[in-house]
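Apart from one protein chain that is not included, each protein chain of the complex appears where it belongs.
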Amino acid sequence: MSVAGRMLEAYPKDLGGVDRQKLQECIEACVECAQACTACADACLSEEMVAELATCIRTNLDCADVCDATARVLSRHTGYDANLTRAVLEACAAACKTCGDECTQHAEMHEHCRVCAESCRRCEAACRELLSSLG
Amino acid sequence: MSVAGRMLEAYPKDLGGVDRQKLQECIEACVECAQACTACADACLSEEMVAELATCIRTNLDCADVCDATARVLSRHTGYDANLTRAVLEACAAACKTCGDECTQHAEMHEHCRVCAESCRRCEAACRELLSSLG
Amino acid sequence: MSVAGRMLEAYPKDLGGVDRQKLQECIEACVECAQACTACADACLSEEMVAELATCIRTNLDCADVCDATARVLSRHTGYDANLTRAVLEACAAACKTCGDECTQHAEMHEHCRVCAESCRRCEAACRELLSSLG
Partner (left out) sequence: MSVAGRMLEAYPKDLGGVDRQKLQECIEACVECAQACTACADACLSEEMVAELATCIRTNLDCADVCDATARVLSRHTGYDANLTRAVLEACAAACKTCGDECTQHAEMHEHCRVCAESCRRCEAACRELLSSLG
């Protein structure tokens, strides 16, 4: 089991009715996507055609920051607040959608955009799965 | 003028129709609130009655993370995306509302919660101001 | 291969003489440790004996922040600067050492501290491995 999964199991109190499997998948997807977006922004920066990738870099940076914050909020269970969790997941799904769409446009030309787009899609799906399980 | 204001003035392209004054105020409020929440979580941790402040600490940590991400997203103007900005501002207003309410409950007993609650209120208001100016 | 590994492979330029395997392991260890420390701080916050865990929570929060920043710096290769990489890795190894030592003291009593201590040890080792490979 992953460290994120083991930490969820070791939480000393109730998780507040959240689906543990979906929560774990969403935390892992956010953490992976944040790293992929940081790396993709930097890879774009090293491309000859960097000027055409300016929007992609900006979108990558936003997505990395929002995914990082989301992973942190989802890793906390004390005093769980469904409203805040929902608003943060909505923002994260929006960031991943925007970044996934942008990276997809460059996926045929740049492998880093292809890998990053996949991560964004996975993270967006995981956010929406968790959102719908929150009821 | 603040450094945040000077950086907005020095941006080489158009800000995409955003109200510069409201944008600057919101960036500054997010940055201030993130720091206040980080410090308030730590101050709560040092109180004798820390067990009663567990929810306050958690809420502070969430608010710090969401304000940090929001300040970063708002500091970028290249390839501006109103949908993402809106979703992030909604999440930030929600985090500040939750944290401001929680800190207000301890404001009479703990000066750090009183100062932090003020910062949260200011940041929530700045997010809502900017949101409504986005149309 | 992990997403972090695929992103390293997809980087369009030279990695500047860094050992790719050690770099990948260090990025992955930082990302994992940041999440574990965020979760451990929150789990400690939910324990009855939270007052005795105040230093552990603080150390967890520091370690999460330093590991996050380190993962980001290591995920960028454009304009590689060995001096900065070294200073950041030293800070990260120090944060992981402090947090690993602190969590180890509570490892018999709290499973989350045991899992987190393991993550800190792995991350400290990965930072030192990468540091020594930088020559």
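A, B and C are the chain letters, set down in written order, and residue numbers restart from 1 in every chain.
One rule holds for everything that comes next: contacts are C-beta pairs under 8 Å (C-beta built on N, C-alpha and C of every residue); 3 or more make two chains touch, one makes a residue touch a chain.
The structure displayed is predicted, hence computed values, not measured ones.
Across B:Arg58, B:Arg72 or B:Lys97, the residue that sits in touch with the chain not pictured is B:Arg72. Residue A:Ile57 is the one among A:Ala4, A:Ile57, A:Leu74 or A:Ala94 that touches the chain missing from this view.
When the whole complex is considered, the residue among C:Val3, C:Leu61, C:Val115 or C:Leu130 that touches the unshown chain is C:Leu61. Along chain C, the points of touch with the absent chain fall at residues 54-55, 57-59, 61-62, 65-66, 68-69, 72-73, 76, 78-79, 81, 83-84, 87-88, 90-91, 94-95, 98. In the full complex, chain B makes contact with the omitted chain through residues 3-4, 6-13, 27, 31-32, 34-36, 38-40, 42-43, 45-47, 64, 68, 71-72, 75-78, 110-112, 114-116, 119. For chain A, the residues touching the chain absent from view are 41-42, 45-46, 48, 50-51, 54, 57-58, 61.
Operating definition for what follows: only the chains that are shown with their structure count from here on.
In terms of Cα centroid distance from the overall Cα mean, chain A ranks first.
Among the remaining chains, the Cα-based centre furthest from that of chain C is the centre of B. In terms of their C-alpha centroids, the spacing between chain B and chain C amounts to 27 Å.
Between chain A and chain B, the centres computed from C-alpha atoms are 21 Å apart. The set of chain B residues that touch two or more partner chains comprises 54, 57-58, 61.
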